[in-house]
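Here the complex is missing one protein chain, while the rest keep their positions.
And now, chain A:
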Amino acid sequence: MSQKITGVKASAGIAIGKAFLLTTPDLQINTVAIEDSESEIQRFQEALARAKNDLEDIVLRVEREMGTDHADIFKAHLLVLEDPELVDTVKDKISNEKTNAESALNDIAQAFIVLFEQMDNEYMRERAADIRDVTKRVLSYLLGVPFAGLGELTEEVIIVADDLTPSDTAQLDRRYVKGFVTDIGGRTSHSAIMARSLEIPAVVGTQGITRAVQPATLVILDGHEGIAIIDPSEEEIAVYKRKQADYEAQKAELAKLVNDKTVTLDNHHVELAANIGSPEDVAGAIANGAEGVGLFRTEFLYMGRNDFPTEEEQYVAYKHVLEHMGDRPVVIRTLDIGGDKHLSYLALPEEMNPFLGHRAIRLCLDNQELFRTQLRALLRASVHGNLKIMFPMIATLEEFRQAKAILEEEKKSLVNRGIVVSDQYEVGIMIEIPAAALMADQFAREVDFFSIGTNDLIQYTMAADRMNEKVAYLYQPYHPAVLRLLHNVIKAGHAQNKWVGMCGEMAGDPIAIPILLGLGLDEFSMSAGSILPARQQLSRLRVEDAAKQIDTILQMSTSAQVEAFVKEWLERV
């Protein structure tokens, strides 16, 4: 009988293979009195040197196979091995207490591990695992026990382990390791991140897989569903082989599109961009073929800290994103807090209706120092790429004019101080308030672009809080009321030769994409993972056909009608 075990989806894909149980080598430490402390210290130094050698090899291999960033952790391990607080203290202990090297090292390392494990910062707690990992490596040399067995694999396996340490993952040979499943860990644990970057399926945090599996038992791993099937039936194997083949074929098909432009069957180009929340997200955007960044949410810079970020910190973050995107456009949205987003160091009064309250541009125009600091950082960063500045929650033209005037003032004062500011950046607004959508023709004369934020636009149009489950049924992206607003905004933008984008969830939705294409949307910004599927979908559509459907769609009376119509239309093409 097969057995199904559920865990956390850590990395997508399907693997079928024999279980390889990775057990920790037996590092039994006995405290032994020694006579010759000199030669014991010598023995410790030799074990250190061999561990260092290993790590240096690993750094080189990881840099070559996975990139410099992934090697950083092993460089940190090397620093631990060279740490005088560790090395000298162990030596002192050996000579003062006449104790063996294993026991001295283990005691000192444990003290550090406990210290780090007690810290209230998750990052620091993870460093305890690093110290443990490094210590094990040296101990295994001292004890003459081989360190892990992953280097000696000769057949395709699925690794089953309590957890995988960074050293384990670095030794994974992709020829043989088809996937892994662990007892502990979450989506952001080291092993999960590594699995995604190696693109091998993984399920973590099963809390018990090591006890349920015998070595060499057949295991099916489904990284999409986060399950492992132990000792599967013939039927299960057949089903998953088919799923595996489908997934691989689809992935290969999508991967071909990474460097392509997004072009429809009738040769119409639209831009597919990524929504990002931190500078580090740029790498994922590029890896998924983003033609730009359509929304960089700057809130992250302000959150999880005790004070406002300085102009310099912001400048560094914006510059990073702009430089990495090169010529590709980067839309950076100015601070959008208030509503459901709060800062611990900025006291905001309780509001009856926070989503209709003092948030985003409204708050920035009232707290000008905060706003001006961000604008200066943006202006200074403008020389490093293709910058587009976007103001959120604009309801009236006066708000836009005031925000733009402040931007101009800051630009002038920077230029007067001899600081270079680009002349090429654009200034636009996010359309998320129905008033702005209806007045788009007036805005279009003064802005450089529109980006439609559908998440808020839909909730304001339908007067339905998207967080409230009881009214969730009113959150209807395909409702003709919403579509008519989109139509109005895009038409108004184009009449003044301004480009129009969209940065809400809707832009990556396969049902919405054909409608948006027909409406003439120029830029679709979505989470990075949706870009390639969207590019594939668009390559099978014709803008001419899509445009012809728009009149019909806009005359429909319900969301359900629109959805059914689009589904049927998609089946025809």
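Rule of thumb we're sticking to: contacts are C-beta pairs under 8 Å (C-beta built on N, C-alpha and C of every residue); 3 or more make two chains touch, one makes a residue touch a chain; residues count from 1.
Definition applied: contacts and distances are computed from a predicted model.
K.L.:
Would you kindly match the missing chain to its UniProt protein name, picking from "Phosphocarrier protein HPr", "Acyl-CoA dehydrogenase", "Probable sugar-binding periplasmic protein" or "ABC-2 type transport system permease protein"?
P.N.:
Missing chain, per its UniProt entry: "Phosphocarrier protein HPr".
K.L.:
Who touches the missing chain here, A:Ile41, A:Ala76, A:Met556 or A:Leu570?
P.N.:
A:Ala76
K.L.:
For a quick check of understanding: of A:Ala212, A:Ile227, A:Val316 or A:Val383, which residue touches the chain that isn't displayed?
P.N.:
Missing-chain contact among the listed residues: A:Val316.
K.L.:
Determine which one of A:Asp92, A:Glu155, A:Glu253 or A:Asp307 touches the chain that has been left out.
P.N.:
A:Asp307
K.L.:
Residues on chain A that touch the omitted chain in the whole complex?
P.N.:
72, 75-76, 79-80, 82-86, 112, 115-116, 119, 121, 123-124, 127, 131, 307, 309, 312-313, 316
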